Structure formats: structure tokens, C-alpha cells
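Note that one protein chain of the assembly has been removed; the remaining protein chains are unaltered in position.
Labels run A, B and C following the written order; every chain starts at residue 1.
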Amino acid sequence: MSQNAADRSFEGRLDRNALAALVASDIPHGAYVNLGIGQPTLVSNYLAPGSGVTLHTENGMLGMGPEAHGDEVDLDLINAGKIPVTELPGASYFHHADSFAMMRGGHLDICVLGAYQVSATGDLANWHTGTPGAIPAVGGAMDLAIGARDTFVMMNLLTRDGQSKLVPECTYPLTGLGCVSRVYTDLAVFLIEPDGAVVRESFGIGFEQLQELVPVLLRQ
Amino acid sequence: MSQNAADRSFEGRLDRNALAALVASDIPHGAYVNLGIGQPTLVSNYLAPGSGVTLHTENGMLGMGPEAHGDEVDLDLINAGKIPVTELPGASYFHHADSFAMMRGGHLDICVLGAYQVSATGDLANWHTGTPGAIPAVGGAMDLAIGARDTFVMMNLLTRDGQSKLVPECTYPLTGLGCVSRVYTDLAVFLIEPDGAVVRESFGIGFEQLQELVPVLLRQ
Amino acid sequence: MLTISDNAMEAVADIPDGATVLIGGFGPAGQPVELIEALVQSGTSGLTVVNNNAGNGEVGLAALIGAGRVRKIICSFPRQHDSHHFDAKYRAGQIELELVPQGNLAERIRTAGAGIGAFFTPTGYGTPLAEGKEVREIDGRHYVLEYPIRADYALIKAYRGDEAGNLVYRKTARNFGPVMATAARTTIAQVHELVPLGGIDPEVVVTPGVYVSRLVLVPREAAPEPEEGQ
Partner (left out) sequence: MLTISDNAMEAVADIPDGATVLIGGFGPAGQPVELIEALVQSGTSGLTVVNNNAGNGEVGLAALIGAGRVRKIICSFPRQHDSHHFDAKYRAGQIELELVPQGNLAERIRTAGAGIGAFFTPTGYGTPLAEGKEVREIDGRHYVLEYPIRADYALIKAYRGDEAGNLVYRKTARNFGPVMATAARTTIAQVHELVPLGGIDPEVVVTPGVYVSRLVLVPREAAPEPEEGQ
């Protein structure tokens, strides 16, 4: 069936904002977090001021605030997506080698990334479709994938043509091996555990139906 | 012959201060320099304020000033020998990894070190006599030896019992291989060149007499 | 020893054809646009350029690439919405690309400045960007061996410099400047403010003057006034 058909058939599926809110609610008080470009950036909209969460941007800052608007815009203060942002009290700036040392050294609690595919063992593919002629660009994706204590993925479970993006083995070029611990999708949240994928919760779809869509043995 | 005998027999030999002044006069304007603990520290006394020389101390500072006295003493501001020093305008502080990156990365022009022995090919032995029971301590010696663009040694040419410290091969444990480019001694200045040791100048001793004392083939 | 250059053209005049040049900046932030534009004017070609990106729009690095002066680029993220100059050269086979994960790029540059011969990094292990590289398992984790990226020149942008060459940066425009300054034989920095010795607190210096060969003052234009701070 087509993705549009799939969409319509799961009335209770989460939209991007609801999914972002769910991820945000799973981030513990006091955590240090990096939010990848795109969908993961939405998570910041649902981190309450009292959440105690500190945001890292890999271009050299801890304590990043919300997107800048109007007079707040300062071209020397941007996030990894090159969007002007703001600075919160208690922020700090550092250079790129220090910033990636912080990431690679395992000092951040959680990194939230988008994905093309995630494998049952937590392999991540999110930087390159492998399309011939495409200009490859990796940015910080490979560093972010393997750096944080936990890497969460946010994505639609199905591609536009209805294929599961949670797969036995990634067919797209890899970003990192065995690095993803949780997959937040519009239809379900999956925990990637040493002995396989576990469905933590699902949205508008039953376990059996989910298992039919996903070519990976799931546990409840 | 004993060192005392040797001392007396070379009336024109340089004393420690004259040698320090000579080293200082060979340091070019604008150079970045690290002076090792002990005799090399004397060189700073002969660097005129207009010399443009910037001193590095490996415990995290560029722009080190003279030794501190009286009210100037600040226990948070010491040199590598743990002596209180002062700060000059244009100074900077950095942590130990950055400080040794600066040294190891070849950014300093000259490092001046003491030595037990220097070989004809520029090997340096200056950290350990190898005496059984001695407690070894290396500090920054091995980093300093190989880090600067030029490593100068300052030492008496002869041991107390009259043996040359410029040797065909070091018998003391090594600090670094092939790292010394010049040896300033009380009796002569030696340039360590790819094809051997060259006497640049001598003090109170002729070339032939010098060659008799030194078991390394010398060139003029 | 520091030289204060009168203008950007003078500062870059001796960069020869075929040089390897580190260029600071993350996208537009921290990009030494005036130094790069001087390089465009100087006519130097056959350059190997190291930058996080591959140019934005029409200015700076994009102009250098558009003018056909860059033989090879080493970067992490060439493809952007406004990287059309790079895209065209790449598709025409007129520019070579070495793609490096961003953290490995920063660390390889730091390594060059720090006198390290090579290092084992976990980033990229098992991916196409590690193909053909030496790998090793250490304490149960897998690593790829990466080598330093050294350069002839670094062109960087800082906020304030003093007469000893000490530099401070501004906010996220700091990015690659401090590590690039350490990894080139000649580092050329453009600054918005040039202050006398003592004009920068020794505790807050980010790039010590030993790393800087030339400074050129490029006053901040109509851009928003910076807030108080370094």
C-alpha cells in the first residue's frame, strides 16, 4: 500500500510535533543533549524552561537557547543548521576540536538524530542515500551517532512507498554501527536492546499489525 | 686531571653568567623560547627588554616575566621550576595539554636545556643518571628535547673528573634522539651538523687542545 | 614574529599556486571573507582548501571556488542549499573532494598543530568513510587511524587581536579558527579590533600569539554591534 494509504489507515499515529513532545518528555532533568538538524530540532520546542536540559551545538556551544528573531539575530551565533539562535545564562563557547571531544568522549547524555534506516542491532544510516551522482555530505553525523551515551532516532516508520525504515540490516551507507538505543516513530517507539528490538508503545496500531509492517522480529 | 685542575688550566673559559649572556645574544629578535630548569634559566637575565623574546613556561604560560619578589609573589603564578614569576603585557595562560601541544607541535623557536651528555649526532641525556636506587623523574624534559625547532644545550664541557660530556654515544639513559643542534659549554660552542660536530668558537683553549679533551671528531 | 599587514591583499600576497590553505568558519560564521576575497584577487590557483563547508552563495570561499582556484577541497559538508559554485565544479569533475566527518576534521587539524603523528578515532568506523583505512580494536571498541592535516597557510577570522598576536573570537564564530591557527606554517588572521599589548586579559586569550604570523584589521561593517564581552 502507498504511504498515504498507510497514513490514513493509522488514525492514532503521532504527528511530528506530538513525537517531538514525546521525545522531550523522555529526556531526564539535567541532561546534556544534542539535537540533530531537521525533525530533532523540534524537540527543543517542548523542553520546558524548568527542564534543566542543556543543549549542545557541535559548532561550539553549550547552553544554546531558542531560535533568534528580529533584533536578537547575530550572525556570529548560529546552530549546527546555521540558523541564528540565542544564548542562555550559564552558556559557554569552545572551538571545534573541543566541541567534538565533548561529543566523542561520551560527555553528552543524549543525541537525537533523523535517519533513513535503523537496523535491528542499532546501526544507523542517515547521511547519504547512495544515489549515483548525489554529492555526499556528512557533517557531524558520524561523530554524533557514536558520541553520546544514548542516541535516539526520530523518523517516520515507513518510507513514502510504505517500506519499513527499521530493517534487519541497513542498505544505505552507514553512519555508525550499533549506536542507536531508541527509535521514536510516528507509529511506535522501539528500544534497541542487546537481544533485539522491543516495542515500548505504539500509536494507532496493534502489535500484530506493527510486526506485519516491520521485517524485524519485535518483542513486546 | 680533576675538574678543578681543568678549570684552572683554562683561564679564558666562560663562567655560567658569561655563557648565559652568549646564549642570549644568539637568540634572534622575536623568538619564542623555553628555558629549562637550572643553568638555562640564567639566560633570561640577559634578554634585554627590547629583545622581543617571548618566554614559554610549560606549566601553561607565554609571556613569562622575571622572577617575582616581595609583594609580586603570587603562588598561582610559577614557572616550571616552581619559582614565583611575573607576567608581561601580552601574556597568555593555557592548560597543560595545550601547552605541550605548543611545544611538541614545533611552534617554539628555541629550547635551552641542561645535559649530562650530548652525542655527536645530537642525542641528549639529561633526565636520569641511571644510578641504581635513584628515583627517576622526567618532568617535561623529553617533550622539550624534541619539541622546539632548535634545542640548545648549556653545560660544562667536562665532568668533575675531567671527562667530556660531548661523547660519541650517550651512556646515560636518553632523553631524546638527534634533537640537539647546538652545545654551549664553558670551553667552546659546538654546532651539531648532519656530518658531525663543528667548533664555532672556543674560550681559553685552542682547537687542538679541545680535540684532545673531546672523544668526538671535531671540525673547525 | 607578528607582522601587522596594511590590508588583506598584502597579507595573502605570498600564497603560491598549489598551496594548502586552511580556511576558518562554519558556513558564514567566522569565515575570513576579506582574506579570501584578496586571495581571489591575487589570482593564486591550484589550491587545496580545508574548510567545514564548500562555500555559501557568491562571496568568500564560494567566490574562490567559482573562480576555479581550488583544485581540491577537504571538508565535512560541501552540499548546502547555496553551494552552487561547488556543486557545478564537482559535477563537472573540476574539483576533487575529500569528505571527512566533522569531528575527525577538527581533530586531524588539532593533531597537526600538536605534533601528534596519528590517532585512533571511533568516528566513521564501519562506514564508507573509513574504507581502506587502518582499524584497530582497543579495549573492546573499534577505531580508525587518522592522520594530521597540515597546511602551508591558515586564513582565519577573530574578533580582537593584540600586538602580540593574541586572539579572542566571538560566540560560535570561534569554531575552527583556534585549531587551524596551530596547524599552518603561516597563520593570517583578520580581526575587527586591534588593541595594544595588555589590551586582552591573559586569562581569556583563546589563540596565543605564537600561532599568528600576520594580522590585518578589517573593521566590522554595518553588521549588528556586538554585545559587551570578548
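The rule is simple: a contact is a pair of C-beta atoms (placed from the backbone, for glycine too) under 8 Å apart; a residue touches a chain by one contact, two chains touch by 3 or more.
Predicted model only: the values in this text are computed from it and were never measured.
Just to confirm, in the complete assembly, which displayed chains does the hidden chain contact?
The omitted chain makes contact with A, B, C across the full complex.
Sort through A:G105, A:P132 or A:P194 and give me the one touching the missing partner chain.
Among A:G105, A:P132 or A:P194, only A:G105 touches the chain that is not shown.
Out of B:Y93, B:F152 or B:F203, point to the residue that touches the absent chain in the complete complex.
B:Y93
Among A:G30, A:P66 or A:G130, which one touches the chain that has been omitted from the display?
A:G30
May I ask which residue of A:A21, A:I37, A:V73 or A:A91 touches the chain that does not appear here?
Among A:A21, A:I37, A:V73 or A:A91, only A:A91 touches the chain that is not shown.
Against the chain that's been left off, what residues of chain C make contact? List them.
Where chain C meets the chain not shown: residues 107, 111, 114-122, 136, 138-139, 141, 143, 147, 168-171, 201-204, 229-230.
Please output the residues of chain A touching the missing chain, sorted low to high.
29-32, 52, 54, 56, 61-63, 87, 89-94, 101-108, 147
Considering the whole complex, not just the chains shown, which residues of chain B touch the missing one?
Per the touch rule, chain B residues meeting the hidden chain are 57-61, 73-79, 82, 87, 93-97, 99-101, 103-104, 123, 128, 133, 135-143, 146-147, 173-177.
What we mean here is this: only the chains that are shown with their structure count from here on.
Tell me, please, which chain's centre (mean of its C-alpha atoms) is farthest from the centre of chain B?
A
Kindly indicate the chain pair that has more C-beta pairs in contact than all others.
Max contact pairs: A-C.
How many angstrom between the C-alpha centroids of chain B and chain A?
From the centre of chain A to the centre of chain B is 56 Å.
So which bits of chain A are touching at least two other chains?
none
Which positions in chain C are in touch with at least two other chains?
Where chain C meets two or more other chains at a single residue, that happens at 110.
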